[in-house]
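Only one protein chain is missing from this complex, and each of the others stays in its spot.
Up next, subunit A:
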Amino acid sequence: MTRTTHRLLTVFSSPIGILAVVACLALLFLAVFAPIIWGAAAAATDTDQLSRGPSAEHVFGTDGSGRDILLRTLVATRLSVVMALTATVAGVVGGVLVGLLPLIVGGRIGRWIVAAINIGVAFPSLLLAIAFSVILGQSGTAATLAIAIAMVPSYGRLTHNLAASVWGRDFVSAARVLGVPEWRSVFRHVLPNVRDPLLVNAAITAGNALLAFAGLSFLGLGIQVPEYDWGRMLNEGMTRIFVTPAAALVPGAAIILAGLTFVLLGEVLGQALTPASRGRITRRLRRLRPTSAAPADARPVDDDAVLSVRDLRVSAPGADEQWLPLVKGVSFDVGRGEIVGVVGESGSGKSVTLMAVAGLLDAPLHVEADAAHFDGAPLTLGTGARASSLDHRLGQRLAMIFQDPMSSLNPALTVGSQVAEPGLLHLGMSRAQARTAAIERLEAVRIPDAERRYSQYPHEYSGGMRQRAMIAAGLMGSPALILADEPTTALDVTVQAEILAQLRRVNEEHGTAIVLVSHDIAVITSLCTRVLVMYRGRLVEDVSTADLREGRATHPYTRALLATVPTMTTPRDQPMASIPDDADFSEGSPTAGVEVLRAADDPGLVEAFGDPDRVAEEIS
C-alpha cells in the first residue's frame, strides 16, 4: 500500500502531474465559487451593449442579451462539470454493476446479460444518449440520465472483461470452494483487483460525458433556459458566430479545457497506478553504474572454446535506487561439441546468464563482462551493446530455444515460414531455397509429413512438435552452439524425453555444442556431460556429470540440491529431503548451510549431507 502511495506522490510531483492537479483545482474552484462570486454579474443584461466585441468592460464582449460572455462561461462551469460528473458516476456505477452481475448470477442468465451488454455496445454511445434524451424529455436531469444510460454498456463490457479474467484466477476459485457467496467474492476478490483500470477509464469517461452533455445542450435537449451550461451557450452563440465569434468560441474553449483536464487526470492516474512507470528512476540509476564486489577472474578467454565468458555481471534496478545484482561475476567455458548443463533454483541467475550471452537483455538491466569469446571471435556483452555486424554471425552460429514454444512462435504465421526465416535473414537464401531447407530441417527433427506441416500454424502443432520446430529453426544456420532455456519444462514427461533425445541427436550429428538451463537436475544429468551449478548469482560448482552421479560434488549446495531430488528409489518411509528457507550456502561461509541443517534438526535434511560434522570437515 505504501508503495502505491509513494508512486502516487512521485507521479503527481512530475510536471504533467502538477499540471493535472492545478487544472483540477482550478476547475473545482470555478465550479464551487464562480456562481457565488459572479452569478449576479453574469445574469445582468446590459441593453446598451448587445452583441458587442471585446472591450475594457467586457473582456470577451457580450452576447445577444448584452451579458458578459466571460463571466457567463465561468459561472456555467458548475452546471457543466457537475452534470458531467453526475452522469459519469451514475454511468460508471451502473456499468460496473451490470458488468459484475453475470459473475454473480452465473449460468444462462449471466450469459444473457453479457449478450445484452454486447448488443448495447454495438450502438454508438452518443446516439444512445440522444435517443434516451428525446425519450426522457428536455431537461438537465433527463440529459444526465440519458448520458449515464448510454455509458452503461461500454463500461459494463470493460468491467466484465477485466472481472472475468480475475474470476478465473485461483484465489477466486479458492474462495468459491470455501463457500464464500458469489456476490461477496465479486466485491472482495474481484473488484479491488480491477479497480485501477476502471478508475483511469472513469476519468477519461468524464471528459467524454462533458462533451456529450455539451452536445445535448447544444442540440437543445439538455439544459433549458433560463439555466445555461457551456453547450447551451454554444447553441445561443452559434447563431451569431460571424457577428460575435466569442459568444461561441469562449464556451467552446471552456469545453476543450475542461475535457483535457479530465483526460490529463486519467493519464496521470494511469501512470500512477501501473507499476511500469519507472523510467525516471532507471535513468537516474544508469548514472550510478553498479559496482561489482566480485573478484575479477584473471584467466584469459579460451580461444578454442566455442563460448568463453569471463566475469559476467548482470544487475537490475531495485528499490531505493539501488542496483540489485542478478549475476555476480560468472566465468565459464563451453568446449566445441560439448553439452553443458546449468542448474539452479529460481532466482539463481541461470536464465539471466543465458539471455545475457545471447544478447537478449535490454535496459533497464545492466550487463557487463570482462571478456567474452564466441566461435573464434570476441563477443561484446553489454546492454544493447551487440554490434550489428555480429548479428549475422550470431544468427547463423547461435540458436536459442525457449521454455514455452507457444509464445516463442508467432501464432499468426505458419510454422514453416518461421523455421525458414533465419535462412532468408542470415544466409541469403531465396524464398524457395529457404522453404526446401526448412522442410529438410523439419524432417531432421522428425516432424511427420513435413511438407504439409510446413504450412500449418503453431496451434495445429502439439507442444512437443512446436519445440522440435524451434530446434529446426535453430538448425537452419549451422549453429556452433544451441542455448536452451528450460526447453522441456512446459512439456509432459514422455515428450520431454523425446526432446532431450532430439537435442542429443543434433549434438551427435552436427557436433553442435549445447548449453541447457534447467531447474531439474535430473533433466541436466540425463543429457549433459558437465554441470554448472548456480546459487544466488554465482557459479558455485563446475562438475562432470559422472562425478555428480558418483557423489563427488564438493559444494554443500550441490550436494543438498542432489539430495532433494526424489527418484524412483527414494525411501518412502522417511520425510523427503529439502533445503530450508533460511539456509545460506554463500561463499565465505561454506559451512553455513550445514549449520542451518544441523539447527533445523530435520532428518530429511541431515540425510542430504550425510553426517554434518564430516561434511564440515571435508569443506574446511
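Basically, a residue touches a chain if its C-beta (ideal position, glycine included) is under 8 Å from a C-beta of that chain, and two chains touch if they have at least 3 such contacts; residues count from 1.
Basically, contacts and distances are computed from a predicted model.
Participant: Looking at UniProt, which of "ABC transporter permease", "2-oxoglutarate synthase", "Succinate dehydrogenase cytochrome b556 subunit" or "Peptide/nickel transport system ATP-binding protein" names the chain that isn't shown?
Facilitator: Of the names offered in "ABC transporter permease", "2-oxoglutarate synthase", "Succinate dehydrogenase cytochrome b556 subunit" or "Peptide/nickel transport system ATP-binding protein", the one UniProt assigns to the missing chain is "Peptide/nickel transport system ATP-binding protein".
Participant: Which residue, A:Pro197, A:Pro245 or A:Pro580, contacts the hidden chain when the whole complex is considered?
Facilitator: Of these options, the touching residue for the absent chain is A:Pro580.
Participant: Check the options A:Arg78, A:His160, A:His189 or A:Arg468 and report the residue that touches the missing chain.
Facilitator: Of the listed residues, the one touching the omitted chain is A:His189.
Participant: Extract the touching residues of subunit A with respect to the undisplayed chain.
Facilitator: So the residues of subunit A touching the unseen chain are 169-171, 173-180, 188-189, 192-193, 345-346, 463, 492-497, 500, 519-523, 525-526, 548-549, 560-562, 564-568, 570-572, 575-581, 604.
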